[in-house]
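One structure coming up, written as structure tokens, with questions to follow.
A protein chain is absent from this complex, but the other protein chains hold their places.
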Amino acid sequence: MSQDIYVVIEHLRGQIADISYVLCAAARQLAAASGGQVVGVLLGHNVQNLAQDVAVDRLLVMDDPRLADFIPDVYQQALAGLIGAQAPRVVLFGDTSIGAELAGGLSVQLGWPLVSYCRSVRTDDGRLMYISQLCGGKVMAEGEIPAPHALVAMVPGGFQAEQGKGTQPPPVETVAPAAPAGGRITLKQYIEPESGDVDISKEAILVSVGRGIQNADNIEMVRELAEAMGGVVSASRPVVDQGWLPTTRLVGKSGKRVKPRLYLALGISGAPEHAEAITDSQTIIAVNTDASAPIFDIARYGTTLDLFELVPVLTEKVRQAKH
Amino acid sequence: MHIVVPVKLVPDLVEELVIDPSGTALDPDTVRLQLNEFDGHAIEQAILLKERGGGHVTVLAPDLEGVDDVLYTAAAKGADRLIKLCDSFGQAVNNHAMARAVAEVIKPLQPDLVLTGVQSHSDLDGSMGPLLAGYLGLPYVGYVAGVTIGAGHATVRKEYPGGLAAELDVVLPAVLGIQAADQPPRYVAFSRIRQAMKTATIEEQTVAMLDTGGGPAVARMYKPEVAARATMLDGKPDEVADKLVALFREMGVL
Partner (left out) sequence: MMATVPQSSATFSKSFYASLHEISGGEKVRTCLQCGTCNGVCPFGYLMDYPPGKMIAALRAQRFERVTEADTVWMCVSCYACSQVCPVRIPLTAGLMTRAKEELLLAGNIPSELQIALENTQRYGNPLGESPRKRADWAKGVKPRVPIMSEERRPVDVLWFVGDYGSYHPRVQPVSRALANVFNALHVDFGILGAEEVSDGDSQRLAGERGLFEMLAAKNGRALSQYEFKEIVTGDPHAYNAFKNEYPRLGISYPVRHYTEFLAERLDALKPLLKHEVNARVTYHDPCYLGRANGVFEAPRQLLSAIPGVELVEMPHNRTTSLCCGGGGGGMWMDGFQWEKAHIRLSEWRVREAMKVGADILAVACPYEAPRFEDATKTVPGAGRLIVRDIAELLAEAMGD
């Protein structure tokens, strides 16, 4: 039994997932109040040197061929043994297709309460508090992270990944995994993402164009901005209708519903058929010379500058900022 | 092939959400409920499996506002058996309590497969799927978009972020968290739903909902501040671009 805050580090195909760093940042804040350490848990095979930059006080590595790929029940058994034995105060997971199943399964197996959709944490007089977002972010719920032990599944938004990165590799302890689970689930193969056009519904940054772009040639300017920002170009109906962008880029009632971190709407009026498909965006910023355009009713920030004047300047500044 | 689909009813986000006077929950009088979108996919996947390989589909739903419509619509799409879970489902009921109750109802049904939506937007204490699998002692795979049945096992396509997916084999009986059915939930003509209302029966089963442990207590529930209109950025292109870059940094996209 300890006041340590555990972080189950997610990784896929040799890459630490961004959410893992977010968890580390949250864990740091919790550990400061609980008086324990931030302990990273890394399961996998040949992963000894994978987590060099996670900001944890120490890293427990369970390295075993049976853990080479994420198999839900195998990972769950391995974690159950470790967490049950160490009994930390809180275990943080990513609320993802890896973390969420582990957290749920462990909640039942260990009998520990689970808090989901946790966007941020804070501390209140030594008490550890969760801040979760429900109903697509329309409702927030806050409360104490149940004591003496709890599992928390986190979503991005409250902490930046940068806050969870460390300057030096953490000390590593090797842990032997528990006896393997019953093998009811087996991995047959991975299926690579389709190399073809992007799936805008999965993109985090969308730079979207509407009628205001006026013609196909101007889209190149927007493409450069999107590229500089690490996002992709999407569009409202009129642009796709004209054939200036493929239908895979269409955002709207007849196209795709998107949920990016940032939706930059350039020359888009915000008609209902378009607006309804972007309401899941975390932040919408709109550029439209028409101050009364309905897009400004749903955007968080806006400007009535002419996009032809703004975009090139913005692209340059974004490039500079990234260096 | 016996498939059971337990579904959840969740707040309809089209309606304005109102926090109750205690400030810890949604006001039950103004909230409108609807079928959890992913559970709709679970029902569709179950019907597709039945159409492909034969079988029997049972849909379970809690007795809340709108439940009859949900069950009759499922019947009109091809569900064979409809079970309504009755109890006073107050705010105290979380997914752990629901999963425990549903597990008790499912056990005697001895299904080959339990399909449920991978998540819902009101899952404060985790999603139904993994909890249900835990209480049933069955394997669980979530974020499933594609199911085929083999002899004694299911082959599922599990989705990861960034477009990557994996094909997994799961020994049956198992619980699957459905992200997307093989095709979007089908349309069913209203006349068919009306017909189902006349011909289908909804069985009622009382469930004991004693233990609500498993989730956090809510000290405060609130709606985040929404600006009525966009905060407008003024100035020359240079100045506005600077402001935007600062915002991008704040958001963590730069």
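By letter and in written order, the chains are A and B; residue numbering begins at 1 in each of them.
Note that a contact is a pair of C-beta atoms (placed from the backbone, for glycine too) under 8 Å apart; a residue touches a chain by one contact, two chains touch by 3 or more.
What you see is a predicted model, and the numbers here were worked out from it, not measured in a lab.
Q: Please give every residue of chain B in contact with the chain that is not shown.
A: These residues touch the chain not displayed: 14-16, 34, 184, 186-187, 189-194.
Q: Please identify, in ascending order, the residues of chain A that touch the omitted chain?
A: Against the left-out chain, chain A lists 211, 237-238, 241, 253-255, 272-273, 276, 294.
Definition applied: only the chains that are shown with their structure count from here on.
Q: Distance from the CA centroid of chain A to that of chain B, rounded to the nearest Å?
A: Spacing between the chain centres: roughly 21 Å.
Q: So in the complex, which bits of chain B are touching chain A?
A: 11, 13, 17, 19, 26, 96, 99, 119, 121-127, 129-131, 133-135, 139-143, 155, 157-171, 174, 177, 213-224, 227-234, 237-238, 240-242, 244-245, 247-249, 251-254
Q: Which of the residues in chain A come into contact with chain B in the complex?
A: Counting only chain A, the residues touching chain B are 12-13, 17, 69, 71-73, 96-98, 100-101, 103-105, 107-109, 113-117, 129-130, 132, 134-146, 150, 153, 160-162, 184-194, 199, 202, 204-205, 229-231, 261-262, 282-283, 285-286, 296-297, 299-305, 309-310, 313-314, 316-318, 321-322.
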